[in-house]
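Below you'll find the structure, written out as structure tokens, and then a few comments.
All protein chains but one are shown at their positions in the complex.
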Amino acid sequence: MLVEEKIKELGYELKEAPKPLASYIPATRTGNLVFTAGQIPMMDGKLVYEGKVGSNLTLDEGKKAAEICAVNCLNVIKSEIGNLDNIEKIIKVTVFVNSAEGFTDQPKVANGASDFLVNAFGETGKHVRSAVGTNELPVNVPVEVEMIVSVK
Amino acid sequence: MLVEEKIKELGYELKEAPKPLASYIPATRTGNLVFTAGQIPMMDGKLVYEGKVGSNLTLDEGKKAAEICAVNCLNVIKSEIGNLDNIEKIIKVTVFVNSAEGFTDQPKVANGASDFLVNAFGETGKHVRSAVGTNELPVNVPVEVEMIVSVK
Partner (left out) sequence: MLVEEKIKELGYELKEAPKPLASYIPATRTGNLVFTAGQIPMMDGKLVYEGKVGSNLTLDEGKKAAEICAVNCLNVIKSEIGNLDNIEKIIKVTVFVNSAEGFTDQPKVANGASDFLVNAFGETGKHVRSAVGTNELPVNVPVEVEMIVSVK
């Protein structure tokens, strides 16, 4: 549980992943790859941030939201594989940023997720990433993050 | 052909996938994974829905559009693997929703695809999913869906 201890040091405790609300599931494995569903900035069943980055939310709030989404990705991966130390590599992170008109710092927002992953996992946490803007996201969240990891 | 019979019960008949119009192809396989191109709500060569969900299209129309996109994903997967009963698992579904300003029910739209897949495939159809908003989509479709499945 080395990674989980590091995550605790970074200020988060992994929780039981929320029960799926629909026909989709939060994480699934095929071969040695685990894919997550798009995760939003919820903690303890509540949205932590709402709105668009660049208008009612600042860049720093957007980054924090991306970090929380990354934690939630790890939560659902843990539910699938049992122990995050079984992650071989974080492969791919996609960060959708609910962007106010003219906001073009999606990569800085996405760094909230990327930096957290590298802080938690070290080299194992280095991943490829796409950061893109969107005009709207589910329930008006500022960020949605999905992840692909490989397992040992 | 058990899945195809179920799909027929759900009101759809799988057709020969449309010929690729460009340098891209509708589905491709690598190892035991099949990836589809983004599919739009066309039936019999005609667009069934056009426009943005939340303005000129209702939520229910958006859901129906997502369902048709999912059917088209299955069409192109069938062209690739021959028989949908060879699907081991629906792995990942990404749903892009052409969203009017202020429309934040992308997950409900995406349920049109997700529910259909679970109705057709049962447990095999349960997948991870991302639903995101976009300000514009190709030829003004309300929904575009792409899929990854694993085959037996």
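Labels A and B are assigned to the chains in the order they are written; within every chain, residues are numbered from 1.
We adopt the following convention: a contact is a pair of C-beta atoms (placed from the backbone, for glycine too) under 8 Å apart; a residue touches a chain by one contact, two chains touch by 3 or more.
Bear in mind the structure is a predicted one, so any value in this text is a computation, not a measurement.
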### Query
Which is it among A:13, A:60 or A:101 that touches the chain not included here?
A:101
### Query
For the full complex, which residue in A:22, A:47, A:81 or A:132 touches the chain that was left out?
A:132
## Note on the structure
subunit A positions in touch with the non-displayed chain are 31-33, 88-89, 91-93, 97, 99, 101-107, 110-111, 114-115, 117-118, 125-135, 148, 150
### Query
Of the residues in subunit B, which ones touch the absent chain?
22-28, 30-31, 35-38, 94, 96, 98, 134-140, 144, 146
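One rule holds in what follows: only the chains that are shown with their structure count from here on.
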### Message
Centroid of subunit A to centroid of subunit B, CA atoms only: how many Å?
### Response
24
